[in-house]
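The other protein chains are all here in position, but one chain of the complex has been omitted.
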Amino acid sequence: MSFNSFGHLFRVTTWGESHGPALGATVDGCPPGVALTEADIQPWLDRRKPGQNKYTTQRREADEVRILSGTYEGRTTGTPIQLMIENTDQRSKDYSEIAQSFRPGHADITYHQKYGLRDPRGGGRSSARETAARVAAGGVARAVLAQLVPGLRITGYMVQMGARGIDRARFDLEEIEQNPFWVPDAEAAKDWATYLDDLRKSHNSVGAVIEVTASGVPAGIGAPVYGKLDSDLAAALMSINAVKAVEIGEGIAAAALTGVDNADEIRMGPDGPVYLSNHAGGILGGISTGQDVVARFAVKPTSSILTPRQTVTVSGEETELVTKGRHDPCVGIRAVPVGEAMMACVILDHILLDRGQTGGLRGRIG
Amino acid sequence: MSFNSFGHLFRVTTWGESHGPALGATVDGCPPGVALTEADIQPWLDRRKPGQNKYTTQRREADEVRILSGTYEGRTTGTPIQLMIENTDQRSKDYSEIAQSFRPGHADITYHQKYGLRDPRGGGRSSARETAARVAAGGVARAVLAQLVPGLRITGYMVQMGARGIDRARFDLEEIEQNPFWVPDAEAAKDWATYLDDLRKSHNSVGAVIEVTASGVPAGIGAPVYGKLDSDLAAALMSINAVKAVEIGEGIAAAALTGVDNADEIRMGPDGPVYLSNHAGGILGGISTGQDVVARFAVKPTSSILTPRQTVTVSGEETELVTKGRHDPCVGIRAVPVGEAMMACVILDHILLDRGQTGGLRGRIG
Amino acid sequence: MSFNSFGHLFRVTTWGESHGPALGATVDGCPPGVALTEADIQPWLDRRKPGQNKYTTQRREADEVRILSGTYEGRTTGTPIQLMIENTDQRSKDYSEIAQSFRPGHADITYHQKYGLRDPRGGGRSSARETAARVAAGGVARAVLAQLVPGLRITGYMVQMGARGIDRARFDLEEIEQNPFWVPDAEAAKDWATYLDDLRKSHNSVGAVIEVTASGVPAGIGAPVYGKLDSDLAAALMSINAVKAVEIGEGIAAAALTGVDNADEIRMGPDGPVYLSNHAGGILGGISTGQDVVARFAVKPTSSILTPRQTVTVSGEETELVTKGRHDPCVGIRAVPVGEAMMACVILDHILLDRGQTGGLRGRIG
Partner (left out) sequence: MSFNSFGHLFRVTTWGESHGPALGATVDGCPPGVALTEADIQPWLDRRKPGQNKYTTQRREADEVRILSGTYEGRTTGTPIQLMIENTDQRSKDYSEIAQSFRPGHADITYHQKYGLRDPRGGGRSSARETAARVAAGGVARAVLAQLVPGLRITGYMVQMGARGIDRARFDLEEIEQNPFWVPDAEAAKDWATYLDDLRKSHNSVGAVIEVTASGVPAGIGAPVYGKLDSDLAAALMSINAVKAVEIGEGIAAAALTGVDNADEIRMGPDGPVYLSNHAGGILGGISTGQDVVARFAVKPTSSILTPRQTVTVSGEETELVTKGRHDPCVGIRAVPVGEAMMACVILDHILLDRGQTGGLRGRIG
């Protein structure tokens, strides 16, 4: 057990609080000989960085990553990689009130109940800032994957904000980088901008659904029964702040399908089996099929809002709380690169586990 | 890493195939001194047992559990508890055809691709029979919970079959034991009976959604960041055969809520904080609030159906497959006791982890 | 954490008590496609089996192993292998007295203090019978090693009984199978026979030192810093009942060496580096050098003896205890195959870990 670690062979431990001097990730078990410098990691952090547009927190953090160990002359050595990001824009005075009261819908109260104390500055360990460390670790995973499985691509995007979904008929991955929501639907992007502006002005926030796909994943990654690829993905995505649901392939909608409709029928292609559909989201029995791995996760609305909500204080008095400070009106936006990072880490971990157990040999078909 | 284990301090390893001589679970880390005999476990297995009504597989298995180790004079000794269930009604001849072809939507093909071989008899390790071992381990967890946290109750039930949901206005837990679907809505039970009969006759199958709640869970169980109670629940439930989604509290619906609506406001009750709603499903920041822990999971339709589906053979020839044998038209039904068992094991594990780290002390409010 | 498991990718969990219905080992993470039947495992168990000569306990156990899962048509499938050994010669009446008193030097008292109860029949879980499960698991590891690294050989033997060592000048591995002590020195075998006879007649017992070597281990297996091959070997060997010390290479004697003497100087051979000595015992910095891996462990004398010893009862009364029953006068003898089994499991585990992380690629020299 490690409360703050995930992964088995490629193992990531994150540490640090929102308003401490720094936060980071220790990456253990990284394959050796992989080209890696800060320049390979920083671009992924820049995508998650706060303060880039009016839809995210106005806290200004450079989120500059330093590699403190585990590389030599620009290549990984196989020893632990320490990734450190210094905090530079803490303003702890913003948080004096919530030290005494618990934000409804926030981890303030459960941390207090579990540990008997908590670091209230910016939410301490429960802050979404922790996800910067995940993104940094994901950058390492991507560098390794680029070398081990060059064709593998991981892409995240929003498919729902509040009650507003996208139109899959307009789905265009090119659009993702063109709007502040990473939404692959230009029309939705416009609509959501107005919608979120209004919400923010009314001192409110909203949830979201993010989809992450991995293409080029070799068949045979994962394992039964508790070492399933989807089981580990579920754990990894559910561990992201504010996530309340994880779906693989059809997800919840699979319940409404019949066996006839849900069967991903198989034909032979020139390089092996091909599937006529992908209800399974690329995973059968916990093991990858070679189709796209497709996962979705739902993020609840930010609980730190300017609308007063009823709550209690540490000393047990009833009160109303308005959360000032710099908060994302839709924390789901910045969860997109985080979801990608978790997908990258989980897939790499399972590729390593698989070659450990099986040597990476594959049962042929045909 | 253990591919076939879950849990940290209360650790369950299951083993066995559908048509081997036996299957079972090794339970390590069980607290000592807990009253435990086969009679404490068998009732939970009897609920999951196949062949009990026309809606489940007609395979006849007594599913009789034997405790081979870890107890002395009817009490746990703190050493590993081996739970063995012998298979008695294997009919491997039923499966000769699928040894050569891959059932679409089934783990046949991925096992073959990963391991280069597979046990085709009844699906081998990927069979839903593996879940009997989970239910047996869940019986041990329940016995421990009954001693450690007497008020804790875990209840599972179906809330959706195919596209048919329940009416929450008619929700009645008393109904669960009155119908073959464990559905807390008497009207739905009648409707689903007809619906499933028709599906079965048309050689089809269907998915389902199961909800599991745990009441009486103390506040403060769980941990940030990757040791979250909901993260472990997600992994545990996603590891159940055929599960494609896991939700906590509002789940996917949380995406459509605003922060104002999603806040579970807090007031002071006579014994501490009380909440005016439970959108969070009893978990904030990965740690229990003391409210009901509410999880849901979606089960896809059984892939073994009598309707022909296109597929390929091991030697790469295209073919059509009709899966004979004895299969559940809605495997979600028998997933109800399995979901309960996973909830029991995960909650017990986190109770033990919590008292390990914190001594079980709690930060007071008021 | 699993209290009753060891290994990382090749993971063994043992279960069962001395006088329960059965005991066994669950082996998870075994590579698929390896030829394996009971006939591959039984010979190793037969070596450890009690009652084979007058120097071991007279308990008669067939120690017949059954594979309950994880193989299909004589090959491993990659899923958990359950190895079960039924107990057939329990005589629990022998143990009525020690249920009330604690044998000095035995785990009776600490089990009682930790768990509040214990299974006193034959020592329950603390019995040396548990090691049968290790030997069975070691048989699986050997079968896998035979396929992965055909030249690898693991050999255990006694090098000391009581204060009597062997003469390394007479060292002859051929002798191991010629005497009841697995001692590679024919003279010592004769001497020890007389010595042990006398001890047994005087109602006493004695300790031993066992050496286990593995030849043919590829260079590069193991890892810094806490994943060291020698660190895992130390844990594995120290976990064997009654072991009080573990040495690698020179072991304790390394303390008395100077750096000049201890340096294993290196020359180039036709196939790479060769060493002029092996003080290191085949491991540098936790990673194998390609030389023989050499480990030794010391086993204390059996604590169950017929000579009366002072002790206390569960109710706190002072008393004298004579342990009747069937006990080994030198439990170290039967520890030889156990040490071999642990070596086999640890080396296989590290071979799998290594190919997981590095792909099994090796840095060339020359």
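All chains are identified by letter, namely A, B and C, in their written order; residue positions are counted from 1 within each chain.
Note that a contact is a pair of C-beta atoms (placed from the backbone, for glycine too) under 8 Å apart; a residue touches a chain by one contact, two chains touch by 3 or more.
The model shown is predicted, which means the values in this text are computed figures rather than measured ones.
Among B:Pro32, B:Gly105, B:Gly138 or B:Pro273, only B:Pro32 touches the chain that is left out of the view. Screening C:Ile98, C:Ala136 or C:Ala298 for touch with the missing chain picks out C:Ala298. Taking the complete complex into account, residues 1-6, 8-9, 14, 102, 104-107, 109-117, 125-126, 130, 160-163, 199, 204-209, 219-228, 230-239, 241, 244-268, 272-273, 276, 279-281, 283-290, 298-305, 307, 309-312, 314-318, 332, 353-354, 357-358, 361-363, 365-366 of chain C touch the chain not shown. Counting over the whole complex, chain B has residues 1, 9, 29-32, 78-79, 223-224, 352-353, 355-360 touching the chain that is not drawn. Chain A meets the missing chain through residues 1-5, 8-9, 11, 13-17, 20-24, 26, 28-29, 32-33, 66, 68-70, 72, 75, 77-82, 111, 114-119, 121, 124-125.
Keep this in mind: only the chains that are shown with their structure count from here on.
At the interface between chain A and chain B, over half of the residue numbers involved are used by both copies, so each side presents largely the same positions. Here the largest set of C-beta contact pairs joins the chains A-B. The most distant chain from chain C, with centres taken as the mean of CA atoms, is A. Centres computed as Cα averages put chain A at a distance of 45 Å from chain C. Counting only residues that touch two or more partner chains, chain C has 1, 9, 29, 32, 78-79.
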